[in-house]
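Here the complex is missing a single protein chain, while all its other protein chains stay put.
Going in written order, the chains are labelled A and B, and every chain counts its residues from 1.
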Amino acid sequence: MQAHPHTEQDELKVMGAKCYQCGKCSAGCPLASQMELSTSQMMRQLQLGNYDAIYRSNSLWVCVACETCQSRCPQEIKIVEIWDTLRNRLFADKKLQRKYATKGAVRHILLAHKIFLSNIYTFGRIFEPMLAAIYNLRSGDLFKDASKGPSLLVKGKLPLLPHRINGIKEFQRIFKNVEKYRAQKG
Amino acid sequence: MDIEKREYAYYPGCSLEGMAKEFDIATKEVFTRLGIKLSELADWSCCGATAAHYKDRLLAYALPARNLNLVGKSGKSEVAISCAACFSRLKTTTMQLEHDSKLKAEVELVLEEKYEGGVKPLHILEILMQSVGTARLQALVTKPLKSLRVVSYYGCLLVRPPEVATFDDLENPTSMDKIMECMGAVAVDWPMKTECCGASLTLSKSDWVLNLVEKLLREAKDAKAQVIAVACPLCQANLDMRQIDLQNQKRIDFKMPVLYFTQLMALAMGAQKEKLSFHRHLVEVQSTLGAYLNQ
Partner (left out) sequence: MARIGVFICWCGENISRTVDVVKVAEAMAGVPGVVTSVEYKYMCSDPGQKIMKESIKNDALDGVVVALCSPLMHEKTFRTAAEEAGLNPFLLEVANIREHCSWVHENKEEATKKAIAITRSTVERVRYNLQLKNITVPITARAMVVGGGIAGIQAALDIANGGHEVVLVERTPSIGGHMAGLSETFPTLDCSQCILTPRMVEVARHPKIKLYSYAEVESVSGFVGNFEVKIRKKARSVDTSSCTGCGICQEKCPQKNIASEFEEGLGKRKAIYVPFPQAVPNKPVIDRKHCLYFTKGKCKICEKVCGPKAIRYEQEDEIVEERIGAIVLATGYETLPATFFPEYGGGRYPDVITGLQFERLASASGPTSGELKRPSDGRRPETVVFLSCAGSRDLAKGISYCSKICCMYVAKHAMLYQHKVHGGKAYVFYMDVRASGKNYDEFVRRAIEQDKAIYVRGRVARVYEKEIEGVKKLVVKGADTLLGEQVEIVADMVVLASAVKPSVGAAALAQKVGTPYDQHHFYSEAHPKLRPVESNTAGIFLAGAAQAPKDIPESVADASAAASKVQILFSRKEMERDPYVSMVNSDRCFGCFSCEAVCPYRAISRKEIKNRSGEVLKVVAEVNAGLCQGCGGCIAICRAKACDLAGYTDQQIFSAIRGFNTTSTYEEEVVKK
């Protein structure tokens, strides 16, 4: 049995307090069947300040931010905004990542997002062939979708050479400035 | 209703340079025929997509803000966008920065320049419906897609969140359907217009995406659709490419072409089939659209 902790109030808990567990979010979620905690269960854990349970489940990463839950929430809770804040926290915290994001689907999904970001960091835009190739390399799933590679190339779907934007330096500075700003704020 | 504009700044987005090149080609074709110039934004960069707002809220607003400033610098106040996700990110950014002065200050700090604001991101569907209008679209049709049964797939970000995607109905959008009707096609009602395809999970958890895509395709088939029309590169990629996986893994062959709605428009407006890159699709298009291609 789990004790209900009386944790301290914080901004997210205040946002979550409006949830009355109607379940309309979970009912419409396209990825509910893959989530270890349903959207409404995540909100319940949030109300209790049980962040450990939230991060232990894969739900934050299974969510693709399709906004179905938020657009139907009768209590007008900014669900995606709350989840983004939680995801941001994990992205910003290596310790949290080591604790919660080294296994299974969560590792793969997080990896995909990271590779996506490093891809645009490098070129200023996405270079799709490298995106898939690096992902497969890093995830260990070497031949995933590889069969489609040649046919995509033949069909001209995949460009052969990356395009790098002219203002790549100032573009990359945006990323660095965000990092710097976060480091300053702690 | 806006007075019809002759020129818009144009933000194609990354996919339209790569996997979704045919969306770019077809969109430009349609707009040229309408006499509307789309001037591609010089040196535009990625909007950050889903990954950026997962990683850092500030980054997620700064990346679109760079592009919005570029629009301003080009002397335009409205930017046309083809990709549903890019549209959503840019529009969300304009809305947030307008009323959140703290966020705006943070964005300006990391951009190392002022965020000027005053730019209006518009999805091309919105421009076609609200500024151009169906009457004008209909007037340009030379090869109507007579009796072609089309289901329109809007996906997520063309209708959600409703405060951002304001140009169509949240639960039952009809703009694409109306355009398809103008093109002479039969706009078939189906229940999956706004159900998610799995989006960015396609890279990491393609099996989950496969399940969602299968459901969508099955409903399209049950509605006796011949073609799915889309307005989002990721939706197109998932629905088109994953049909190959469904064949290989589950021995299900839907044979359902998934076309950008501007491809179908261009076709109805008499564009050369060679120009529309139907060969770029993984699910074969010729056998379904044959009659219309060889008109």
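Basically, contacts are C-beta pairs under 8 Å (C-beta built on N, C-alpha and C of every residue); 3 or more make two chains touch, one makes a residue touch a chain.
Just so it is clear, the structure is predicted and the values come from calculations on it, not from any experiment.
Of the options A:S38, A:N88, A:N119 or A:N136, the residue whose C-beta touches the omitted chain is A:S38. Listed residues B:D100, B:D222 or B:E284: the one in touch with the omitted chain is B:D222.
For the chain missing from the display, the contacting residue among B:L109, B:L140 or B:L170 is B:L170, taking the whole complex into account. Where subunit B meets the missing chain, the touching residues are 169-172, 191, 219, 222. One chain of the complex is left out; on subunit A, the residues touching it are 20-29, 32-33, 37-38, 40-41, 68, 72-76.
Here is the rule we use: only the chains that are shown with their structure count from here on.
Averaged Cα coordinates give subunit A a centre that lies 22 Å from the centre of subunit B. Note for the complex: subunit A touches subunit B at residues 30-31, 33-34, 62, 64-68, 70-71, 80, 84-85, 87-88, 91-92, 105, 108-109, 111-117, 120, 124-128, 131-132, 135, 139, 144-145, 147-148, 151-152, 155-159, 163, 165-167, 170-171, 173-175, 177-178, 181-182. Contact residues of subunit B toward subunit A in the complex are 14-15, 17-19, 21, 43-46, 48-60, 62-63, 66, 106, 109-112, 156-157, 159-162, 170, 194-196, 198-201, 203-206, 208, 211-212, 241, 244, 248, 277, 279-282.
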